[in-house]
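In this view, the complex is presented without one of its protein chains, the others remaining in place.
Note that the chains take the letters A, B and C in the order they are written out, and that residue 1 is the start of every chain.
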Amino acid sequence: MRIGFIGLGHMGNPMVRNLLKHKHTLKVYDVVPDLVRKMVDQGGKAAESIADTAKDVDVVITMLPSSPHVRSVYMGPSGLIASAPPGTLLIDSSTIDPLTAREVEMDTRAKNCPMVDAPVSGGVGGAEAGTLTFMVGGEKADYEAARPILECMGKNIVHCGGPGNGQVAKICNNMMLAIEMIATSEGMTLAAKLGMDPKVFAGIVNTSSGRCWSSDTYNPYPGVLDGVPASRGYSGGFGSDLMLKDLTLVTDAAKSARHPVLLGAIAQQVYQKHSADGNGGKDFSSVILQYMTGSPPTRG
Amino acid sequence: MRIGFIGLGHMGNPMVRNLLKHKHTLKVYDVVPDLVRKMVDQGGKAAESIADTAKDVDVVITMLPSSPHVRSVYMGPSGLIASAPPGTLLIDSSTIDPLTAREVEMDTRAKNCPMVDAPVSGGVGGAEAGTLTFMVGGEKADYEAARPILECMGKNIVHCGGPGNGQVAKICNNMMLAIEMIATSEGMTLAAKLGMDPKVFAGIVNTSSGRCWSSDTYNPYPGVLDGVPASRGYSGGFGSDLMLKDLTLVTDAAKSARHPVLLGAIAQQVYQKHSADGNGGKDFSSVILQYMTGSPPTRG
Amino acid sequence: MRIGFIGLGHMGNPMVRNLLKHKHTLKVYDVVPDLVRKMVDQGGKAAESIADTAKDVDVVITMLPSSPHVRSVYMGPSGLIASAPPGTLLIDSSTIDPLTAREVEMDTRAKNCPMVDAPVSGGVGGAEAGTLTFMVGGEKADYEAARPILECMGKNIVHCGGPGNGQVAKICNNMMLAIEMIATSEGMTLAAKLGMDPKVFAGIVNTSSGRCWSSDTYNPYPGVLDGVPASRGYSGGFGSDLMLKDLTLVTDAAKSARHPVLLGAIAQQVYQKHSADGNGGKDFSSVILQYMTGSPPTRG
Partner (left out) sequence: MRIGFIGLGHMGNPMVRNLLKHKHTLKVYDVVPDLVRKMVDQGGKAAESIADTAKDVDVVITMLPSSPHVRSVYMGPSGLIASAPPGTLLIDSSTIDPLTAREVEMDTRAKNCPMVDAPVSGGVGGAEAGTLTFMVGGEKADYEAARPILECMGKNIVHCGGPGNGQVAKICNNMMLAIEMIATSEGMTLAAKLGMDPKVFAGIVNTSSGRCWSSDTYNPYPGVLDGVPASRGYSGGFGSDLMLKDLTLVTDAAKSARHPVLLGAIAQQVYQKHSADGNGGKDFSSVILQYMTGSPPTRG
């Protein structure tokens, strides 16, 4: 298949490489020429503009940092909607707010270009290994059309319902994740402060009603699990600033919908403080450091 | 074995019946004569007082509603510590604050009575089925001594470390549980408000990083899972007021330890409001009702 | 002076009338023709477009509902910046986010049009009585130029520093106000629940360290003060949805600045819930209803 790809950063780069491995023909574009050059070295063809990326291809995939970027790449005067021939399948893998996703999709549909929103989870590691999860929002037929392409880059390709629902699934899941990570941080540090061995406590929680992914798979307490960021100084993983971005998206979406998300808003604040304290680059499980205060534990 | 049992309420009653089934000899006591009579009908022998309960037995088990009750039953002038012969094994299955548990244990040890704290999870259903989980704090040897008896009433008998750690495990787990239940309520209702099918959203979360016991085993959104309180009007299960009690215990313990538990304290407040709104008797997953406001969802 | 005025809603209408009373010449514009007609009846002259409003006047004042409106009225292809002759003084009295205010001001400056942001407090009542407070951000000289005009509509014309600082003052003040209103609601209802007469409690707080404008001037507890919304069913005053708008602005501004505002974010959530419960049209002191639960007070 002939695929255009816009956005060649940390995620876009390995995603393109996986598409090339599957023998697809790639036209690539980014505002940073260096990023384009790297992809050309791997076998992609340089596009000269957004409009050019959409010429003579069957599909265009975008991987962009935020809603305004998506809006401008799709809806700008020389953007995809203005340039892509009717019938071109558009796939946006950026994580953005669902309302923007739905607006863009309505415009693409008016131009007879089918579109799906397909944000990912799995991070740079998943992008490189080709094991990303894609949460796809859009018409069933468009989801089916996108699936074989997405399967070149990911392992789970989940249909979440109509347009925008990929974004809804992504940001609502991540809101729960952030809250649960903080809950786990509070539970682990309090148990330790009250005199309990953190590993023993984790063992009990993980077979009980308090268990969650943050406690059994990604525990933030150093030394409880092997091979997680907590056991290597919170390097690697999913950065606190990325989590902060998703929390900002989800609380903004809740504001638009006038829906209360008390713990979500507090999680956003906790990560905002954590970032302001200089921890934005550390894995998001490092939020437990906010709870590791000086005083020694009581006996146990 | 000869066992004394104090506290014959909703939990104590089926626990005693399970001990009787295992051919133990039971002496039973409660301040409410009716509760004693019921147990005598089942084959227990009525004790005349706390002190009498501790006479001619190998073990005394207590199942009481709160710290002041435990304090008075153990430390009162005619309490267990004053009455039990040295060597009597004391097992407290009440859920109380860990500091009181440790104080009581120090006093019993001074009298050469080994003691373990062994709060349970599993509720009345688990008590009747003999499938409770016991979280046991105490010396390893005392845990081993208590285990065969606890196995008559439960399925998982977990050693949590030294005295008081059974309580620590119980209340820290339940703090995490309450926060995660609210997180799930916020995530599920926001996803629905933003136009997503709740079942589809739950399916995605439960194979993703937002998964937790509250989302995959006890989902609070009506109709997502069968056989949970959410699918029968929040009847049965673990009452909101019981969760409120545990949250009050854990935030008090955190205050004593001067340890911050921001989300824990907010969860306590959310359940306090939920209870003040008249929902104390409903299952604790009914907290989702706090997030089910009038306005209809946006499209999806 | 010759003044152009854009935005003739609940606030703009009485502001224009006060300018007319002071013998200024007014050219008025709004997207709703009816609103323009009303002002023409009062002696204003109808402008035909945004561009036309800026022709042959010394000053243009704008009073618009939100940032996107301001952006479009000023920066649109036929907007004020494109149309106003160099030297025209531009005054924006809308409440918007400070970052947008600063962006717009930079663009106007590049066109040699001095600009100040001048959001107001005092509501429709203050607009009609000509007693608004204007919080003005901009160069000192521009503030001095705007002052005589603003004095036709308001009583306090406060210079808050450079461009955008009028907005900063407004939204940070209102964030404090919202938190203090909730604090007062919690204090008043808890004191009452614990058995104290609300009037007596208010009297003590108001001569003590807990006093604030929400307790001594705008008390939310019914019957404590005369002539406030709380004593007439929360009608009139400053609507909860308007407070919610300001809280959304301020928490968004804090997000952009990566500054933690924990209580501010929670206040935003409390008002979001209050609005979702159907109270958006009631005065913002009605938030106390969130704390008036069924159970009767204990003795006192």
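As a convention for this text, a contact is a pair of C-beta atoms (placed from the backbone, for glycine too) under 8 Å apart; a residue touches a chain by one contact, two chains touch by 3 or more.
Quantities reported herein were computed from a predicted structural model and do not represent experimental measurements.
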Out of C:47, C:61, C:224 or C:270, the sole contact with the unshown chain comes from C:270
Would you mind spotting which of C:145, C:158 or C:289 touches the chain that isn't drawn?
C:158
So one chain is hidden, and I want to know which residue out of C:52, C:139 or C:186 touches that hidden chain in the complete assembly.
C:186
Considering the entire assembly, which residues of chain C contact the chain that has been omitted?
98, 102, 121, 133, 135, 156, 158, 160-162, 164-165, 168-169, 172-177, 179-180, 182-184, 186-187, 189-191, 193-197, 200-201, 204-205, 207-215, 217-218, 250, 253-254, 257-264, 266-267, 270, 291, 293, 295, 298-300
Listed in rising order, the chain A residues that touch the chain left out are 273, 276-278, 293-295
Using the document's contact rule, name the residues of chain B that touch the chain not shown here.
248, 251-252, 254-255, 258-262, 265-266, 268-269, 272-273, 275-276
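By our rule, only the chains that are shown with their structure count from here on.
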Only C-alpha atoms count here: how many degrees separate chain B from chain C in terms of the superposing rotation, rounded to the nearest 5?
180
Taking all residue numbers used at the chain A/chain C interface, answer same if over half belong to both copies and different if under half do.
same
Counting only Cα atoms for the centres, state how far chain A is from chain C in Å.
37
Per-residue overlap in chain A, given as positions that touch at least 2 other chains
254, 258-262, 266
